[in-house]
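First comes the structure, then the notes that go with it.
The complex is shown incomplete by one protein chain, all other protein chains being positioned as in the whole.
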Amino acid sequence: MSDIHLDIKQVDKIYGTANSAVHAVKGLSMAVRRGEITSLLGASGCGKTSTLRMIAGFETVSKGTIKLGGKVLNDLRPVKRNVAMAFEGYSLYPPLTIRDNIAFALKASKLSAKDISDKVHTMADMLEITDILDKHPSSVSGGQQQRASLGRALIRDADLHLLDEPMGQLEPQLRALLRGRIKHYIKENGITAILVTHDQAEANALSDRIAVMEGGYLQQFESPQRLKDQPANLFTGTFVGEPPMNTFSASVDKESDKVRFDLDHGVSLSFDVTDFSADVIEAALALKSVVIGVRPYAIKRDDDGMKATVVANHWLGDQSHIAATLAGQSVILVEHDRAPDKAGDDIFIKLDPDNIHVFNRETGYAVSHGAEIVG
Amino acid sequence: MTTLELRAVTKRYKKDTVVDDVSLTVADGETLVLFGPSGAGKTVLLRLIAGVVEPEEGQILIDDEDMFDVDAEHRGVGMAFQNFALFPHMSAFDNIASPLTVGKRSVDEIKAGVDRVAKLLKIDHVLHHAPRELSNGQKQRTSLARALAGSPPLLLLDDPLRNVDAKLRFEMRLELPQLLAGQGATVIYVTQDYKEAMALGQRIAVLAEGRIAQIGTPEQIYLSPKTIDIARLFGDPVINCYDVVGQRDDTGVFVELSKQRLSLDDSKANCVDKNSVLGIRPESIKFVPENTPGSIPITIEAETPLNEKVVTLALTEGGREMLISRPSGTVAPTTGNAFVKIDQRALLIFDQTTGENFVDSSEIDVDRGVAA
Partner (left out) sequence: MEHQSKLETVLRGIALLLVVVFFMFPIFWIFLMSLQTNETILRVPPSINFEPTLSNYRALITGKLETSAASLEINFLQNLWNSVFLSVASVSLALLLGVPAAYAFARHKFKGSEDIAFTLLSFRFAPPLLVLLPLSLYFQKMGLADTYLGLIWVYQLICLPLILWIVRGYFEDISPDIEYAYRVAGHSWFSTFRKIALPLAGPGIAAAGLLAFIFAWNNFIFALVLASADKQPVTVGALAFITASGIQYGQIAAAIVMSIAPTLALALYAQKYLVEGLSLGAVKG
């Protein structure tokens, strides 16, 4: 238990008055470990920003408790929380140079001027802003401002670092490099960081665990890998991953030793009963109508497979994205070699049973991942 | 049949030259992507072609006819905008109908015209809504439908997917080529997303500071970028760049990286004895077992999974950073020390002073592809 650093318990956020209330966060419980990088991921309006603002102290907590290092934060003013924050709008101090902006929080500390200067330079080198340290925020680009704002937050010695859409404006050429450097920096310094982002690529790249939010509810809180391998429901399954997971509505049938998923247009996926555990087949048969999901990388070519017609084949340098129609629906494949297919070509594909996710069509909840039933 | 030709087109705002001596031709039915970072002059160039902005110098020819005296409304182009630019006081239907209300079309003809594109873009159920009632994706489709409604022979698309979320952008990226091909129009497509550029462009014109830095097929540009700057614009993660000096001995041309010899083929011989920049695509670096001949030892700093690939940031023995990209699902070390090997066929080498590729892109056999 001792390694739980940030503990959010049954937290609600309700805006407005009783008759025109907006319920932004509903019964949110999550525990973040010390030194962990966590992302709050979701589309706008999912409640992630309200959560962040409650942790920072810019919003009151309507219900529930938020604890940091064992201390209840609810009634503590923002300045007393020892939380560092990088704002989405950068919020750099306009009259100060980038250098002074980054050093700002260190001025109050007991560090010597030289130590501060050294720290600022290390940070600036990491974020590639050394050459603009003496400029003012208004005279540098949005991407540079964002990096400065990130630097100002990361340089602080705080109990928790909150980063609101920290890398959205970064120049594409720097993105991969800075993601790596920042992740390394956070880990090296034992920082506990919470990112708020709508960009699942960013969340995947940086996080140890991702909290997927939608409609004020926490949908799933898992490592990026497990989110991809074991999505709790159709929402997280299709929200996380790019290209997105392929989904097909299907009805389930069983004939002697085969399980059959009937898609539209007379297309069926047939698997050996032994490909799945018995309870998966039982559950799917009980539901009758399901949604099956397959990640793009799990669709393989197979000469004995089903015929699909290529709609588009895009080579992106290191990947080929192929869209094809199968059973009247679009199916997407990702290949890492350059694929030769043109629009109109037929390809033959196979779905690996180990990578098939079955969802309840009505509730959206996952029934099984591969051969295993969801417990 | 519609062709477009620009001859030495220049546009200045006060002292800034935003489009600088741009010449290009677009063939009938071709999709040309104008790609470049923001501020490169892409949007201005598109507006010049549309005729809503006038050039200081040069000629714009549509179907070999000089457009100098032709106003925007008579150029017969369709245009879609980054911010959608829907008319907020009109319904989606009236927005889409706006290219059809000129001339003497009957109400039925207009309705049929709107229905055609609305079906194509799957927005026939929202036609009576005002723009503010539409989702971002629907706005984007409405703006595309409006551009297509008049069946213009020349389509100008100004970063139409920039303001929709990643999922929609991906879907539209796959849907667009078919849609555009169905229109039979010549298309100029502006984007600052290299993936969109490579996916949609038959050819890509790379713009930098108002000038065309390179024009070619996606393959030519990715495999044989004319300058180091262009190489850095294409690819995510970005290409690794190392300062090296080209060398030659009995066995051929080579450079040294982390004390390892990397052979270059003779086409790159111009780099010998010159200060050069070696470009290594992250996907051409592979993890190998310890003590594999020719391997480079690295220390892994961080692993950042990306879409369907995993990016590793590592340090070489000399402390130089290296980005390595591998397909998701492949097994590789995630921390500590490891060894990698570089696919020497995929190396790029540039002149350090000019930034130019030592190999002329026209000499490259683009079908060779990157190493499997």
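So that you can tell them apart, the chains are marked A and B in the order they are listed, and the count of residues begins at 1 in each.
The rule is simple: a residue touches a chain if its C-beta (ideal position, glycine included) is under 8 Å from a C-beta of that chain, and two chains touch if they have at least 3 such contacts.
Since the model is a prediction, treat every value here as computed from it, not as a measurement.
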> Just one of B:Leu4, B:Val33 or B:Met79 touches the chain that is missing; which is it?
Replying inline: B:Met79
>> Of the residues B:Lys11, B:Lys42, B:Arg146 or B:Arg232, I need the one that contacts the missing chain.
In response: B:Arg146
>> Residue by residue, what part of subunit B touches the chain that was omitted?
In response: 47, 50-52, 71-75, 77-79, 81-83, 85-89, 98-99, 102-103, 143, 146, 150, 156
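We adopt the following convention: only the chains that are shown with their structure count from here on.
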> Roughly how many whole angstrom separate the Cα centroids of subunit A and subunit B?
Replying inline: 26
> subunit B touches which residues of subunit A in the complex?
Replying inline: 43, 171-177, 179-181, 183-184, 187, 198-201, 204-206, 224-225, 238-239, 241-244, 296-297, 311-312, 314-319, 321, 323, 330, 332, 334, 336-338, 343
>> Can you tell me which positions in subunit B touch subunit A when the two form their complex?
In response: 37, 165-167, 170, 173-175, 177-178, 194-195, 198-200, 218-219, 222, 232-238, 281-283, 301-309, 311-313, 321, 323, 325, 327-329, 369-370, 372
